[in-house]
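Only one protein chain is missing; all other protein chains are in place.
Right after this comes chain A.
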Amino acid sequence: MNKVQEAIVRPSGWRGIVADWSGDQRAFKNVSWGKAMMWIFLLSDTFIFGLFLLSYMTVRMSTIVPWPNPSEVFALTIGDRKMPLILIAIMTFILISSSGTMAMAVNFGYRRDRVKTAVLMLLTAALGATFVGMQAFEWTKLIVEGVRPWGNPWGAPQFGSSFFLITGFHGTHVSIGVIFLAIIARKVLRGDFDRERRGFFTSRKGNYEIVEIMGLYWHFVDLVWVFIFALFYLW
């Protein structure tokens, strides 16, 4: 078997990149397969979200019926004050906070601190689940008020269609993230990555790196939310 050795000293900056790409074995030195795969997947997923948002903007411009006013539709009456966008503000705050806890989890993962990593991942999952829960609340509220994918009381039917489509697709991403956070947190807690326990299907050795890969996905989902927030709720 080939012995793994430190690569020869490489130049830095642009010359380094050129050297890496004209070298053998790996184009991105020091990037593992798993991370490379997640990055490329996220690039592809960016195209999906980007095209969904572009399509939403196109139908918003093509429809001749006026578009409902988001700050009225997405307002909650608390006490007797009408608070525009209050729920979305809280949801956004929660999701962004979960990015923070995720980043801390990654950090503790690299220090091989089993318990702290797992707790922070579970906290991230809990924040994610809260986000999905609040989204469910928002969906229910709008459905009760008569918003349907094919129409709504206030204006262009494309409002409901795009709303359910885009927030639904994003919510699915968050939910999948929550499930995987829970699964990986369990593995961390059980010590799979300290003992390099082999995967059941893959028979590859477990590694704390998976926490970081999970982190990439999670930050991406949060970042996408910022765009949805800006383009759907604030426009």
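To be clear about the criterion, a contact is a pair of C-beta atoms (placed from the backbone, for glycine too) under 8 Å apart; a residue touches a chain by one contact, two chains touch by 3 or more; residues count from 1.
The rule is short, and it goes like this: contacts and distances are computed from a predicted model.
Asker: Which choice in "Thiolase domain-containing protein", "Formate dehydrogenase beta subunit", "Cytochrome c oxidase subunit 1" or "ABC transporter permease" gives the name that UniProt lists for the one chain left out?
Answerer: Answer from the UniProt record of the missing subunit chain: "Cytochrome c oxidase subunit 1".
Asker: Determine which one of A:12, A:77 or A:202 touches the chain that has been left out.
Answerer: Per the contact definition at the top, the residue touching the missing chain is A:202.
Asker: Spell out the interface residues on chain A facing the chain that's missing from view.
Answerer: The missing chain touches chain A at positions 1-5, 7-8, 21-29, 31-34, 36-37, 40-41, 43-45, 47-48, 51-52, 55, 58-59, 62-65, 149-150, 156-158, 160-161, 165, 169, 199, 201-205.
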